[in-house]
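Below is a slice of the complex: some chains, not all, each in place.
Order of writing sets the chain letters: A, B, C and D. Residues in each chain are counted from 1.
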Amino acid sequence: MTDTERAGSSIRRTRRRAAPGAPPGTLIADPASPRPRIRAIAYGEASAESIDIETPEALDGVVGRRPVTWIDVQGLGDTGVLTALGRLFNLHMLALEDVVNVHQRPKVEEYGDHLFVCTRMPQTKDGRHLVPLKTEQVSIFLGRDFILTFQERPGDCFDSVRRRITENRGRIRKSGPDYLLYALLDAVTDAFFPVLEQDGERLETLEAEAMEDAGDDLNARIHRLKRELLAVRRCVWPQREMLNVLIRDDSALVSDQTRVFLRDCFDHTIQLMDLLETYREVASDLVDIHLSTVSKRLNEVMMVLTIIATIFMPLTVITGIYGMNFDADASPWNMPELRWAYGYPFALGLMLAVAGGMLLWFRRRGWLGRLGRHRRRRGGGRAAE
Amino acid sequence: MTDTERAGSSIRRTRRRAAPGAPPGTLIADPASPRPRIRAIAYGEASAESIDIETPEALDGVVGRRPVTWIDVQGLGDTGVLTALGRLFNLHMLALEDVVNVHQRPKVEEYGDHLFVCTRMPQTKDGRHLVPLKTEQVSIFLGRDFILTFQERPGDCFDSVRRRITENRGRIRKSGPDYLLYALLDAVTDAFFPVLEQDGERLETLEAEAMEDAGDDLNARIHRLKRELLAVRRCVWPQREMLNVLIRDDSALVSDQTRVFLRDCFDHTIQLMDLLETYREVASDLVDIHLSTVSKRLNEVMMVLTIIATIFMPLTVITGIYGMNFDADASPWNMPELRWAYGYPFALGLMLAVAGGMLLWFRRRGWLGRLGRHRRRRGGGRAAE
Amino acid sequence: MTDTERAGSSIRRTRRRAAPGAPPGTLIADPASPRPRIRAIAYGEASAESIDIETPEALDGVVGRRPVTWIDVQGLGDTGVLTALGRLFNLHMLALEDVVNVHQRPKVEEYGDHLFVCTRMPQTKDGRHLVPLKTEQVSIFLGRDFILTFQERPGDCFDSVRRRITENRGRIRKSGPDYLLYALLDAVTDAFFPVLEQDGERLETLEAEAMEDAGDDLNARIHRLKRELLAVRRCVWPQREMLNVLIRDDSALVSDQTRVFLRDCFDHTIQLMDLLETYREVASDLVDIHLSTVSKRLNEVMMVLTIIATIFMPLTVITGIYGMNFDADASPWNMPELRWAYGYPFALGLMLAVAGGMLLWFRRRGWLGRLGRHRRRRGGGRAAE
Amino acid sequence: MTDTERAGSSIRRTRRRAAPGAPPGTLIADPASPRPRIRAIAYGEASAESIDIETPEALDGVVGRRPVTWIDVQGLGDTGVLTALGRLFNLHMLALEDVVNVHQRPKVEEYGDHLFVCTRMPQTKDGRHLVPLKTEQVSIFLGRDFILTFQERPGDCFDSVRRRITENRGRIRKSGPDYLLYALLDAVTDAFFPVLEQDGERLETLEAEAMEDAGDDLNARIHRLKRELLAVRRCVWPQREMLNVLIRDDSALVSDQTRVFLRDCFDHTIQLMDLLETYREVASDLVDIHLSTVSKRLNEVMMVLTIIATIFMPLTVITGIYGMNFDADASPWNMPELRWAYGYPFALGLMLAVAGGMLLWFRRRGWLGRLGRHRRRRGGGRAAE
């Protein structure tokens, strides 16, 4: 399992790329990461163009020509490219280190003339997110006239943003890079809604099964769902904090108008958290419900055993008694029943009476009804299928 | 199941109407939502009139003629109407988007010359709330001389407010639109009291049953109640926050006099939360109680089994012994009992002694008393029916 | 069950008197509430007199003649009296509504020239509080020269305060109405100590029983105690908040000297909370302990069953073998034991050996010791009775 | 059980000495409390002397002669002495009431020219703290040139402080009464470390036993430890708050230099809390572990029963079949086996085969291995004893 493959696991996301104790700012690329592919989209109210960039140096003439330039780097496999971009845009080395160490929590940091924003989006494949969920770090630098984004690998949830730029929909072409930052963060936040929707469907399935104790692996599946919710929570909770900082702080890079939109995005993260916490509470309840269903099933099994044993054990003793070999010839006290004319029917009748009495006793205790009701319910369920 | 029908489910309320990534402010109506029906109530201290509005444009001459105009829109099925209203009252497009995306948490937002308040009320049918609970979003815009409300569908809990306006009861006709806002929020808050009252009754029923382990589906019913309480909590908790913001903030649109009333309404949400948390704690305890009742029942079943087995197994061995076929003719050591004159009574007596001894032992351990006591209690319960 | 009778139930205290949606300030008396009985105590440093008041109008000449007048209204069954008092003392209609809706949480509200304080005291009967606990709302208005108290029904915990006034003990006659407010709140707070003391005794009894699993209804009793603690908590926790507000706020109606005494009263509520939380933690532990005791009891029952079955089942097989009817005449291989001289003693000896071996095996596993030890402990307990 | 004896119980510490409703400041001595014994230690940088005081009036000439006088009162049985001291040092009557009502939480209160500090120390006997833990209230008044301490009974943890004064060790003789206050609070805080150390040892013992399920009373012992930790927590947590107030507040009675030392003492309470919370978490885990061990033991018992029953029940049926009395003479179909030459060996062989097959089946399920492994582990444990 390569380092990259297990990035999505909510457990074991601990390894930092650089050797512990290396000087801060040391960039060590994950060898499994794809080589960077750079694309710039430069736009203003009037026009927009998309340019594939071969080397960082080629950016020189691109940035600044139009009001906003969005440089999107996909793949972190070449530290040389990163270092060059860092020099070009005057990025702080600690921020660059965070770009490469792709297990950051969402956060925002201000470095003089640029903001560094870190967020996480669900990885997708053919437009669908992976199961179990894997997330990918998106690092964003916001400057006066540029946005610089770093993604771990090709493929993202920003296509709609690109379309809004190229097709000039909404206000994006009329606004500055801070609005683009909002658009990106909003796209990332919205990308978690389908994830939660699917988790909600899994939860409902598990809920129905936990009451019926259908699957042997129910425990494992509830546990996996809880871990996935934990993983989403670890992305969304700091995302909320990060947006809050963006809204409250008075960085000159973010206009008041954009803050109104960020507040809307912040509301979406609260909705996500709200759903998440509900799901987590319901999932925790499921464990209890399942345990209780298992206990009830055990009760039912034991009732069957007890009823059977209680009915047949006395019968065994009766048959045993009349199977004893006492010599009826030795005295009139020895097993006179054996020679009665109706001895055998009497014995069978005694056994029936004992069995019937026991059944009556169980019925008064309500045990038979319970088993029968249960069977009917399950039978009914089957009939209804 | 249409999108609308499942709106009340506390799970899966995740889908946003607009495609993820659409520019903010894009209004996409839920096709299942009814077409808007608009009614305006214009009133002042002297008079009040209620006008059915066909098109948003017809509002032009209505708003402003009297001190307060309440425009109530029921149904969100036509985005054209919403856009027209938005233009007419100069509403912010993000607020309008929240009107259409009907899964908002209660909140308040200030947009220059108007306040946007979002709240949720229990859906009712024939004046009774639905079981399980479904809630409906009510979006309220407060301006200087108008209140604009949007409801998801016809039918609400505002009839008493309308009567107070038309019949000029209380101070509502003498006050401004901020007092009307309070009256609406108070009506929404009060509408949750019957919901909780019913939940409290369900809880008391479950409480009695959990101690008796009557129903097979008790677990499922406790779980459903807990989920309903969770759903109420998701409405009331942010409602409390929202009222707090209205009271503390110094918006010029809300007068100090009205703040006193809002504080009273805030108190009611605290009462609701207080009840809710009590119910939630009791419901959580019920799960434990039920599990413990099931365990005790298992104990009782096992005691029956053990008593039966312990009494009859030794008897079986005794009958087995005297059923053995050793040849008494072969030696005087071989089963001389079989030829004793009182061999059979002796064997029966031995069996009685063993059974009696076992019963005595169980009695000293207190097992018999426990079973008997339990039976009496249940029997008494039945006799009392 | 009348509305009044169930007021003490910690569940279902939800109904508000007025119909939902009635204009605020609408007073609707609980028909089950007794008619108001009004008594005024007017006092100053020099003298004190107690006057029974027939109609609110009769108060006119009473208030203001002495430095402090305490008007005590017991019973809320007549809204006319309340309205008259409200007019006389210029009370806010929202506060009056809270007086009638007797399910308020303790709170304090400032209304211009008077303070409105709401608190709850345990209902008593013949000087003892009820089991289960019921609480009664006490509404207090503090003005410059008067205290106006409303109680739900006759009978309270203020007799000692009245004696201190009439017998001129302590500093109460030398102080203003704010000190009287403190004296009343202190009496209410102190009234909860006996309640908690009794709960502590119940808890200790339950603790001893949970380890022994004596009662069948232990679960139900622990649950009832937890609910009572929850009910006390719902009174004491907001009482603490309310006192804190009284101490911190700078209302001119409360002197600094009285604040020192309120701080002492505040300390008492902290002591109450401290005890409550301890009790709640211990009660929660009891549920676990009880469940564990039940599980251990089950283990013991199963051990008895297993030991019995394991000893007697092999014996049954042995007797069964020698009860088979193979024809010893047919071949020397067929059951030669039956004709041995010592066949029967051999068979009995074999059975003894098997039983003994099994017992030895159980003893080495420690099962016998565990059962025996347990019996002795219980036997000792019985002997000591 | 006298009131005094049960003072250490963490449950039922509710009774206040004065009758509820008595005027505040009423001093009612616990009749079981020993009579006060007063000792004064007066010291300055140059010298120190220790004086036994017979009556409070004798203090008149003592206080003020040297820079610091520490009056230590042990025993609260005489309210006359307390009242006299209160008058002499001008103490607030509410503080004096707290001195007598010995169930105060640690706290600090400022009364004009003196500070009132309340703390709790573990009661000791022969220099060792009691099991279960009992605590004793220490009330301290700090004035400009005196410290006045009240203890419930003779015997305390201040001997080392007294030695430091008389032997002039450390800076205590060079400092004011605020440093003495610190020294006393530090001694009280440090006195809890041995208590926790012993609790830690109990916890480790319980931890080992919970995994082995050795003792029948394990539940009760875990519960007692949890209650003791709760009791310690109720002393240490408010102690921490109290020290924090002393450090932060700007009382002129406490010098900045002493605040540095109080900060150190505050650190010790944080260490205590840290340990306490760790112990509490571990103790909570123990309950789960024990429950799980009990469940596993049950599984093992049931496996033994099931294996035995599954092997011997079929054997019983086989012996039963060949014990039937069908008349072989009546037809060749009737039990021809009985007359086979090898019928009996065949039957025995059949039984061996069935038993062997069952054992094989259990072995493939892994049940035998589990039982055997367990036995070995326990056997090894016994051998090691």
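General observations
The definition used in the following text is that a contact is a pair of C-beta atoms (placed from the backbone, for glycine too) under 8 Å apart; a residue touches a chain by one contact, two chains touch by 3 or more.
Predicted model, so just to flag it, every value in this text is computed and none were measured.
What's in place is 4 chains of the same protein, and the file's complete complex has 5 copies in all.
Following the convention adopted for this analysis, only the chains that are shown with their structure count from here on.
The set of chains touching chain A and also touching chain D is empty. Overlaying chain A onto chain C using CA atoms gives a rotation of 145 degrees, to the nearest 5. Of all residue numbers seen at the chain A-chain B contact, under half occur in both copies; the interface is built from largely non-matching residues.
With centres defined as mean CA coordinates, chain D is found 25 Å away from chain C. Under the contact definition stated at the top, the residues of chain D that touch 2 or more other chains are 323.
Taken pairwise by the contact criterion, the protein chains link up end to end in a single open path, with no chain closing the loop.
Pairs of chains that satisfy the touch definition comprise A-B, B-C, C-D. Every residue of chain A that touches chain B in the complex is listed here, in rising order: 157-161, 164, 169-172, 186-187, 190-191, 193-194, 196-197, 200-201, 203-204, 207, 211, 260-261, 263-264, 267, 270-271, 274-275, 278-279, 281-282, 285, 288-289, 291-293, 295-296, 298-299, 302-303, 305-306, 309-310, 313-314, 316-317, 320-321, 323-327, 330-331, 333-335, 364-367, 370, 373-374, 377.
Chain C contributes residues 10-16, 19-26, 92, 94, 97, 103-105, 107, 109, 216-217, 219-220, 223, 226-227, 230, 234, 287, 290-291, 294-295, 297-298, 301-302, 304-305, 308-309, 312-313, 315-316, 318-320, 322-325, 328, 335, 337-345, 347-348, 351, 375, 378-379 to its touches with chain B in the complex.
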